[in-house]
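I am attaching a structure below and will ask some questions about it afterwards.
Complex shown without one protein chain; remaining protein chains in place.
On to chain A.
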């Protein structure tokens, strides 16, 4: 019997080859960007990916937990694919969660509830099912929030609940494009 889950999985495997070819092209374009980026490592990056000085926040924000610098030789790697399709491979420590990691590296992940599993703004999509299977099953609370996430997939998780472990080394996660172009039809009567 084709459950929705297996259906979605089969769709994903169908999509995989073309997806990889796109990222190859993107990566070659990206390599020239990365030079600019390393030159400007002191600058914050705007949400649009354009480097700029944050126009505000005179005091550093403190709502996200600090991440721990990985000890040499003990780095774990996680790659975030942002909304423009760009990859950001980040060396992290065991025990840090994906929301803290993303915020520490100025990736577009909001974490409106401060990582307390009470919203769905840190939704990530694990691109490879193998990695998804290696994670502990989401708790009811997390699933309840995921139910409200835009663009939910069978390998969706909340970034604040995914803690890096050795098993997850090399994982890639995608930040879902949440732009929802509301059309007039969305305003249909709710009753």
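The rule is simple: a contact is a pair of C-beta atoms (placed from the backbone, for glycine too) under 8 Å apart; a residue touches a chain by one contact, two chains touch by 3 or more; residues count from 1.
In this section, contacts and distances are computed from a predicted model.
Per UniProt, the protein behind the absent chain is "Nucleotide-binding domain-containing protein"; the candidates were "Nucleotide-binding domain-containing protein", "Translation initiation factor eIF2B subunit alpha", "snRNA-activating protein complex subunit 3" or "DNA replication complex GINS protein PSF3". Considering the complete assembly, chain A touches the hidden chain via residues 3-4, 27, 30-31, 33-34, 37-38, 40-44, 46-48, 50-64, 66-67, 69-70, 77, 79, 86-91, 103-106, 110, 112-114, 116-121, 140-141, 143-145, 147-150, 152, 178-184, 186-187, 190-191.
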